[in-house]
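Dropping the structure in here first, questions after.
Excluded from the complex is one protein chain; the other protein chains are retained at their positions.
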Amino acid sequence: MATLGYVEYPDASPEVRAVYDDIMATRKTDWINNFWKALAHDPATLRRTWESIKQIMAPGALDPVVKQMIYVAVSVTNQCPYCIASHTAAARKAGMSDQMFAELMAVVGMANETNRLVAGYQVEIDERFRT
Amino acid sequence: MATLGYVEYPDASPEVRAVYDDIMATRKTDWINNFWKALAHDPATLRRTWESIKQIMAPGALDPVVKQMIYVAVSVTNQCPYCIASHTAAARKAGMSDQMFAELMAVVGMANETNRLVAGYQVEIDERFRT
Amino acid sequence: MATLGYVEYPDASPEVRAVYDDIMATRKTDWINNFWKALAHDPATLRRTWESIKQIMAPGALDPVVKQMIYVAVSVTNQCPYCIASHTAAARKAGMSDQMFAELMAVVGMANETNRLVAGYQVEIDERFRT
Amino acid sequence: MATLGYVEYPDASPEVRAVYDDIMATRKTDWINNFWKALAHDPATLRRTWESIKQIMAPGALDPVVKQMIYVAVSVTNQCPYCIASHTAAARKAGMSDQMFAELMAVVGMANETNRLVAGYQVEIDERFRT
Amino acid sequence: MATLGYVEYPDASPEVRAVYDDIMATRKTDWINNFWKALAHDPATLRRTWESIKQIMAPGALDPVVKQMIYVAVSVTNQCPYCIASHTAAARKAGMSDQMFAELMAVVGMANETNRLVAGYQVEIDERFRT
Partner (left out) sequence: MATLGYVEYPDASPEVRAVYDDIMATRKTDWINNFWKALAHDPATLRRTWESIKQIMAPGALDPVVKQMIYVAVSVTNQCPYCIASHTAAARKAGMSDQMFAELMAVVGMANETNRLVAGYQVEIDERFRT
């Protein structure tokens, strides 16, 4: 169980239901995943988080599938099992193929390796990168 | 100074020079950044790391600019100053605009926020995300 | 099972039992949680860790409930499931309400977001913050 | 320099100035720190981030000084130099004494230590912590 | 299940089987652990990762048991459950005793604590450490 449990739709306040309705309408689904049902104990955070995600993940200069893959890259680096599972599912739904996933993992793994080689060798920033 | 100092081209062994030459040819530049000059104290790691990066960052199912943005996303999450500076430069060279950078940062920031909300609320993985 | 298993009270050496007894007396409980039973394989670390925690978590300039919430903030940022579960329980026992928990999570999430925006935008420390 | 530079007040758009004005009014100061001047290249993120922080850091069930100390705890765990410098300053302004700071550091250090002992010994969550 | 499932030996391509055979021969075992069976969906990454690990973990200036303990230290710091389980097993096989494990954990815990004290107190690098 989540810390405070999950708020199911029938038990939700009108304020929470309004967010749930917008999530389902925006995502064209008929269910709410556990993340939102856990946050619903704090309606202000629920609304703020959903409004932020809706704005940030919408199409812009970056495609939605690219945004979802970046979300996966962060979640993998932080090693957050729920976040990896939910955003890998979202990235697939947005069009990520097996090959795209494999390349994503290769880049994420490599970046985590070189980040530490840089730190351990105490590499200084080149002047050309400072501009 | 890096831990073991930097190996400049004129002081490099033939084995190291061969890697330097391939880096400059592949990247169409005439200089070597500090990361490689620090790694050059360990030629086996220098070669292995360069060969891996060359393969991983080449065009594939993902565009090079997307791969560089994923590299930035990991480096920002790890808060590695050298890696952020060098890969932001590489991403710009590969075509990342100011707007694309801003959206990248917005997603990375948001993902780091929700990763912690998930952990703190102890949210469990939904069955639908397990398949 | 923990790496080396758990040391139960009846199987514990007098040295380990003395620490267990002090934990139960200090916390006014009649049980020992798994963390201590796993550490008991290394009595020196068991004693040192318990003595440190007992000193650090005692009332001081900060209230015990504030200290427990700070412990949760770190554990959530590190995404350590055991630590989140045990210190959230301890924080509740020390007086943390649902509303306090929700505000704690909101701050922790936001801090993790802005930490990355700072890194990605490569923001420099203002002179006024250096004094 | 930050990645995209800093947007100073005289160069800011009316939209950005409105946020700057609100930051200064809310904080009762006459200057804007670098974080906001870097974010100002992305007015939507600037506004969203400021509105979130303003709401989250306001007095509630937790005192502002406690919230600022939690912000410091996260920033220290993530080892973000800018965030540590700016939020330590904010915490002091909100009333954190040297003694409170020292206790904060002791708890943050200890939590980071035990988080790893838990992981390394592969300690499982006690049933009593699951409710 | 892993994201893309596991590739069992009978279902593997000749390219993947060659890597599996080399893993079993090098390790003198008759089974393949899940990590490799998950990576096998991306044969290039499977081969590159195995070749790198085989080279890096071989005896050199550092003993294999020391290398495995360093691997555990990183995995514990990152709190990666699979990595802790698999490399603790490998370290034991390479000769790590219970006492060595306990000392390893004590150092890893302490290092994670002092890393944060350093960050929080904003300690600057001594001139003597810069050479």
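Letters are used for the chains, namely A, B, C, D and E, taken in the order the chains are written, and counting of residues starts over at 1 for each.
By our rule, contacts are C-beta pairs under 8 Å (C-beta built on N, C-alpha and C of every residue); 3 or more make two chains touch, one makes a residue touch a chain.
Because the structure is predicted, anything quoted here is derived from the model rather than measured.
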Could you run through the displayed chains and say which ones the absent chain touches? A, B, C, D, E
Can you say which of A:Asp22, A:Glu51 or A:Glu113 touches the chain missing from this structure? A:Glu113
Specify the residue from the set E:Ala44, E:Ala94 or E:Ala111 that touches the hidden chain. E:Ala111
I need the residue numbers on subunit C that touch the omitted chain, in ascending order. 1, 44, 48, 52, 55, 130-131
Touching the unshown chain, subunit D contributes residues 79, 88, 98, 101-102, 105-106, 109
For subunit A, the residues touching the chain missing from this view: 72, 76-77, 79, 81, 84-85, 88, 104-105, 108-110, 112-117, 119-122
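By our rule, only the chains that are shown with their structure count from here on.
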Need the graph distance between subunit A and subunit D over the touch network, please. 1
Geometric centre distance via CA averages, subunit B-subunit A, whole Å: 21
Give the residues of subunit A touching no fewer than two other chains, as numbers and ranges. 1, 3-4, 44-45, 49, 52, 78-80, 88, 102, 106, 130
Arrangement of touching chains [line / ring / star / complete / other]: complete
